[in-house]
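The structure's right below; bear with me while I get my questions together.
Every protein chain except one is present and positioned as in the full complex.
For clarity, chains are labelled A and B in written order, and residue numbers in each chain start from 1.
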């Protein structure tokens, strides 16, 4: 891998309604400066993909967006959501995560039944009405394209699901909270191609009602599903544009080399 | 819109739950910390009373051989020489650890190097059962089997250090074994493959490579075993004979720190010299327990530096 300049970047502003933005976001793990000045705008009701080689900082960046890095890293800069800087210490992180929810790389269903996986957080957030809960279970499982497979065994342990089903359950679990923004951290990297296709289909459906930001190391996946794509390299965002532009006419040498498979 | 803004900027049930939970768990851990501190404080102050209130010389306490706290000697000094008990305690501890170590290593090597699958299946429950047997039961078997056996074989009463060692040997065996297993298992596999690939036999590999690499861990295991033996009270008390005399060999009745404590505390009055002297014995036990802890730490540090 050759050294690329971090000075030359190509980052567009989003002309339409924005879901959230970051301004000069920096992340430190102790003395290690893991993320430098990331300023990105995310569009509402669109899918944005974050691509880059492993260690490029894309997952680190994503985890900042709903403050999941709080306990392990120092995050500086602004994360603007609904005209508020949610990176401020005054912000109630638990409320933030209700609006900006995250699906992780490895499926992590709770050791509870499928139904309880979805209702557990809802109940803790004060939804007690049985019919309302049932309705949320059904609608979220439908939204995650899992309903037809599990509707007869909602009381089965979620740990008995296959990897792909478990990941869709995790998406359903987030959707049931009715968040604004869905963050997905390489949601298909641990899955087989068929499950991956199902997840992608699900995301296309969800796009109608949610703003989605997805980290992926699979460039085909990014080009298939994303409206916008950001390219991360060694803790810097080098390029951000509409997906077709990134993949057909990249402006930065590093992006071009990465998408043509020269490193990564 | 504003409602959400409001929510994001104010505390919620979740934040209160967090304060509550944190407070609760901090409370528990503080309790445990204070408990340890107060044990150290109370035993220490009581144990020092012999020297501060009764003005017994610490030196005499440690090297005199006569233990008779109720009686004054010709110089008008109370006779509280703890040496016989200290010597006996150390004798049973060291001897039982010495006897137990080869057995423990044999079992540990069998379970890790010779027959890992079958060995673990059979011997793991054996170790757990040996741990599970209560110390009074060990003491009872010592009293009804070991003591008569010694009496018939060697003569005398049968009570004494030898009987104590036999009982303690079985009691420290599981401790030394299970910790040795952990340290042998921690030796990386490639050490063994490298040695075997060079044409070494299994025993050469075990002796020259595995045991060498696991030595700090095995030392730790032995010290933990010794700590258990040193602090064991009732099983020893039942077979040692409980005569506060300087031991003249393995077969004469004698008394350890713990056995003297269990026998004596109920027969003395709080605050009197004979009672204070017993608390001084308890203090020695406490200090030795700390010493064992420090030794383990020291070995752990030295062992990890070598890697």
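Keep this in mind: contacts are C-beta pairs under 8 Å (C-beta built on N, C-alpha and C of every residue); 3 or more make two chains touch, one makes a residue touch a chain.
Definition applied: contacts and distances are computed from a predicted model.
Asker: Pick from "Sulfite oxidase-like oxidoreductase", "Carbon monoxide dehydrogenase", "Outer membrane lipid asymmetry maintenance protein MlaD" or "Phosphate transport system permease protein PstA" the UniProt protein name of the chain that isn't shown here.
Answerer: "Phosphate transport system permease protein PstA"
Asker: With respect to the chain omitted from the figure, which of B:88, B:220, B:258 or B:276 is a touching residue?
Answerer: Per the contact definition at the top, the residue touching the missing chain is B:258.
Asker: Kindly state which of the options B:70, B:116 or B:134 is in contact with the chain not pictured.
Answerer: B:134
Asker: Would you indicate which residue among B:51, B:90 or B:110 is in contact with the undisplayed chain?
Answerer: B:110
Asker: What is the set of subunit A residues that contact the non-displayed chain in the whole complex?
Answerer: Residues in contact with the chain left out: 66, 68, 94-98, 101-104, 106, 108-113, 120-121, 124-125, 155-157, 159-160, 170, 173-174, 177.
Asker: For subunit B, which residues touch the unseen chain?
Answerer: On the subunit B side, contact with the omitted chain comes from 13-15, 17-18, 20-22, 24-29, 31-33, 35-39, 42-43, 46, 102-103, 105-107, 109-110, 114, 119, 122-123, 126, 128-130, 132-137, 139-141, 143-145, 170, 173, 177, 200-204, 206-207, 224, 227, 230-234, 237-238, 258, 261-262, 265-266, 270, 279, 282, 285-286, 289-290, 292-293.
In the analysis below, only the chains that are shown with their structure count from here on.
Asker: Could you grab the centroid distance between subunit A and subunit B? Build each centroid from C-alpha atoms only and quote it in angstrom.
Answerer: For subunit A versus subunit B, the centre distance works out to 54 Å.
Asker: Taking the touch rule as given, give the residues of subunit A at its contact with subunit B in the complex, in rising order.
Answerer: My answer: residues 82-84, 86, 90-92, 94-96, 99, 126.
Asker: Within their complex, state which residues of subunit B touch subunit A.
Answerer: 1, 4-5, 7-15
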